[in-house]
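Excluded from the complex is one protein chain; the other protein chains are retained at their positions.
Right, subunit A next:
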Amino acid sequence: MRLRRGQEPTRRLAHVWNEANCTACGACIIACTATNAPEMMHRKEKGWDSLASNIRRIESQNAQGQPTMMLNQCQHCEDAPCVHTCPFGAVHYTTDGLVDIDERLCIGCSYCVAACPYNVRWMHPETGLPNKCMGSACLELVAANQQPACVQACPANARDFGDLNDPSSSVSQTLRRLPNRVLLETAGTKPKYFIVESSS
């Protein structure tokens, strides 16, 4: 449900990705597409040149020349630039603390794409919508008190999702217990996608 002006979210739902546990199998990426955009299962996303998924795999090298891999997705920022820049209020916060899009109000201007420092959106070739996590099918899963498709699909328990406001939630416990970081912290967007560090 859309968060109204002056209203505080009742929950602060967040994603956790444990890079130490992750085997880079790609199950989360495929599960995301199969659940939220099954029509894109056999089509590449033009901009990213990979499977059209709300989770993007970024491969790189560290200073020692060793290969590194990171999974990137919507951070559901608490101070989201995409919400600030959307001209007609299509991109909005929900009462669960997520960033969602109301497609009735979207004209496909791509301003949210250019405004996202995390580079997570992709334009759906048929609907013209700037897609990102969470897709509508995953939102339905969450509304039914289930975990999103990526968390359900992960064979290594590298992904988790839950309420930061609930100290007993698994994500809160993990973040208290293990060292973690967020991406581009200095951007001031207050991201809610936490990476549990592999050195832990």
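FYI, contacts are C-beta pairs under 8 Å (C-beta built on N, C-alpha and C of every residue); 3 or more make two chains touch, one makes a residue touch a chain; residues count from 1.
In the analysis below, contacts and distances are computed from a predicted model.
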{"item": "Per UniProt record, name of the chain withheld from view [\"Polysulfide reductase NrfD\", \"ABC transporter permease\", \"Ribose transport system ATP-binding protein\" or \"Multisubunit potassium/proton antiporter PhaD subunit\"]", "value": "\"Polysulfide reductase NrfD\""}
{"item": "Residue of A:L13, A:A90, A:M134 or A:V196 in touch with the missing chain, whole complex considered", "value": "A:A90"}
{"item": "Residue, one of A:C109, A:A137, A:A156 or A:L178, that touches the chain absent here", "value": "A:C109"}
{"item": "Touch with the omitted chain, as defined above, among A:S60, A:N145 or A:S168", "value": "A:S60"}
{"item": "Interface with the unshown chain - residue positions in subunit A", "value": "45-49, 58, 60, 68, 70, 72, 81, 84-90, 92, 102-111, 113-119, 121-123, 127-129, 183-184, 187, 189"}
